[in-house]
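A single protein chain has been omitted from the complex, and every remaining protein chain is retained in its original position.
When the chains are written out, they are named A and B in that same order, and each has its own residue count from 1.
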Amino acid sequence: MGKAYRLGEIAERFGGELAGDPDIVVDQIASLESAGPANITFLSKPQYAPLLKSTRAGAVILPAQGYVEISIPRIRCDDPYLYFAKVSSLFNEIPEVKPGIHPSVIVHRKAIVSSLAQISAGCVVAAYARIDEGAVIGPGCVLEERSHIGEHTRLVARVSVYQGAKVGKRCLIHAGVVIGSDGFGFALERGQWLKIPQIGSCQIGDDVEIGANSTIDRGALDDTVIEDGVKLDNQIQIGHNVYIGAHTAIAGCVGIAGSAKIGAHCTIGGGAVILGHLSIGDHVHISAGTLVAKSIKKPGTYTGIFPTDEHRNWLKNAVQLRHLDSLADRISELEKKERYK
Amino acid sequence: MGKAYRLGEIAERFGGELAGDPDIVVDQIASLESAGPANITFLSKPQYAPLLKSTRAGAVILPAQGYVEISIPRIRCDDPYLYFAKVSSLFNEIPEVKPGIHPSVIVHRKAIVSSLAQISAGCVVAAYARIDEGAVIGPGCVLEERSHIGEHTRLVARVSVYQGAKVGKRCLIHAGVVIGSDGFGFALERGQWLKIPQIGSCQIGDDVEIGANSTIDRGALDDTVIEDGVKLDNQIQIGHNVYIGAHTAIAGCVGIAGSAKIGAHCTIGGGAVILGHLSIGDHVHISAGTLVAKSIKKPGTYTGIFPTDEHRNWLKNAVQLRHLDSLADRISELEKKERYK
Partner (left out) sequence: MGKAYRLGEIAERFGGELAGDPDIVVDQIASLESAGPANITFLSKPQYAPLLKSTRAGAVILPAQGYVEISIPRIRCDDPYLYFAKVSSLFNEIPEVKPGIHPSVIVHRKAIVSSLAQISAGCVVAAYARIDEGAVIGPGCVLEERSHIGEHTRLVARVSVYQGAKVGKRCLIHAGVVIGSDGFGFALERGQWLKIPQIGSCQIGDDVEIGANSTIDRGALDDTVIEDGVKLDNQIQIGHNVYIGAHTAIAGCVGIAGSAKIGAHCTIGGGAVILGHLSIGDHVHISAGTLVAKSIKKPGTYTGIFPTDEHRNWLKNAVQLRHLDSLADRISELEKKERYK
């Protein structure tokens, strides 16, 4: 499939300390269990060390520290997981762009499509939509008026980009993603909801990845903004006027309500919910399944999940939880009596 | 972009008390911070009042009460947020329908398409599917047999409507929505799941909005029903045979299990889960992230979320939570001893 490299070449390129035959050739990365002689593997966590004995890999990436008794050619380095990521990118290059517009594509005559972009079968590109050099629009995507796809960005398949939404350079947008849909904004008039036109836009920075079927709303008046290097997993919902700082990573199924402001270098665990109109500082880590109802300024890890237990145990404790306030009162009462004895 | 209006015309149309130059012309609504001289802005919450001093807006919508020292032309009214919604709708009209069927559309000869409907590129319309006057079917939609799209309803892009599902008038259905998919119904036969054919339909009323990538299942035997004026945000899942009463609004990522019955004029916060076969009355408000496991009859606000805390604090409390039942017993024991002293 990909290219093959000598172990010596890999060490020259990415550093680390090589031991064993530098001329052994590998052509793919693989896990300790499934690797064969043409594969390089890696040990990122000590608990997997026993697997080293039985691995059939041709070479292995190891941590700089720690004694390991093996004869397989190896590279020792400070961060084997990061090293693995780099080696894997070497073997698994992004597919080449094949510039051109498939004949089945419906492109409005006022769309602005680079001759170096690739537009795949079944896409629809509206007036004033702009697709820059090296961009790849996969099958079945819909780009509406004045949307803008930056250089070398890839939309995998069936992605919708609404009017005026902008995606930066070198982004990877997976199948089924919707960018720039209307925010959820209504005013109540005698018990009925009157729609507030959503006229802000959606600005996505460079080097952003967005997972399958995630949705990002456009702003109500001002813009929804996703900064450079943000990574979003699958099925994430980003409300209108949300701001997400650079290099924040968000796991699957997270919902972020309107006008929330998330800092840079944060991580948010799967299934978490961030309420609207609050602010989370830089370097904040939210545990999976946690609901954030107040702003968080201080860096750190924050959690709010009900511990899971066997159902009958949970039931006994949950019943008491409904009386926790009165339990606290009863303790205070006992303490008072104790004090006045 | 849109039309321009004199401030006097706006006050005539929507009421309120005008102060300052009625002849000032504005052509778009904007937030206090981003508004320029051709924009009208609004103050909906007192905490934003300080921004009034620095706004560059040409005009402003203010609450009827409260002293504000500004010279900008202004309209005072009872509900500035509602007023803003109306003014915004004036400037931001729904795009005009362009009747006709794009040549790339695959329409079955037995489909029933109004000559005043617009069917955009890349759609597939099956036999006996019916699309009424003024409806707009955006790019890449799939309408299956006997589905029905009412007058002036818009499907933005890549919407799927299954067999026999019906969408009412003036609805707005966002990209990636699926209407009428099979409910999750299986009978267990010796440890394996036997599918129960889902033969009910999906009935969506008038003036309903459904957010991007939301899914609504058809009924198992009888129908799933969404009443008039319901507003659904993105990535909501509605199970089979659910009933949602009129003018209920549901925020993003909510899941409603099969045969749940939700009343009218309810609100459900983001990420909430409503279990199946239960009933929620009218005017009930469910907080974000709350799981509803029992029916709720009484109007009011209901909540069930674990308070979020710094991880080490959460951990200490969560550990005790597993012993809450025995803590309660120990309190009772202490009280008993106290009593018999």
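Quick note on the criterion: a contact is a pair of C-beta atoms (placed from the backbone, for glycine too) under 8 Å apart; a residue touches a chain by one contact, two chains touch by 3 or more.
Remember, predicted model here, so these are calculated numbers, not experimental data.
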**Q.** Sole residue of B:A19, B:L90, B:L116 or B:V273 that reaches the chain not shown, by the stated touch rule
**A.** B:V273
Q: With the full complex in mind, choose from B:K53, B:K110 or B:K337 the residue touching the hidden chain.
A: B:K337
Q | Interface with the undisplayed chain - residues on subunit A | A | 28-31, 33-34, 79, 81-82, 84-86, 88-89, 91-92, 102, 104, 120-122, 138-140, 156-158, 172, 174-176, 209, 211-213, 229, 231, 233-235, 247, 249, 251-253, 265, 270-271, 288-289, 305-311, 314-315, 318-319, 321-325, 327-328, 331, 334-335, 338
(Q) Need a quick check: the contact residues on subunit B for the chain that isn't drawn. (A) 104, 106, 122, 124, 140, 142, 144, 158, 160, 162, 176, 178, 181-182, 184, 186-189, 191-197, 199, 213, 215, 217, 221-222, 235, 237, 239, 253, 255, 257, 271, 273, 275, 286-287, 290-294, 300-307, 309, 313, 316-317, 319-321, 323-324, 327, 330-331, 334, 337
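Keep this in mind: only the chains that are shown with their structure count from here on.
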Q. Counting in whole Å, what is the centre-to-centre distance of subunit A and subunit B, each centre being its mean C-alpha position?
A. 25
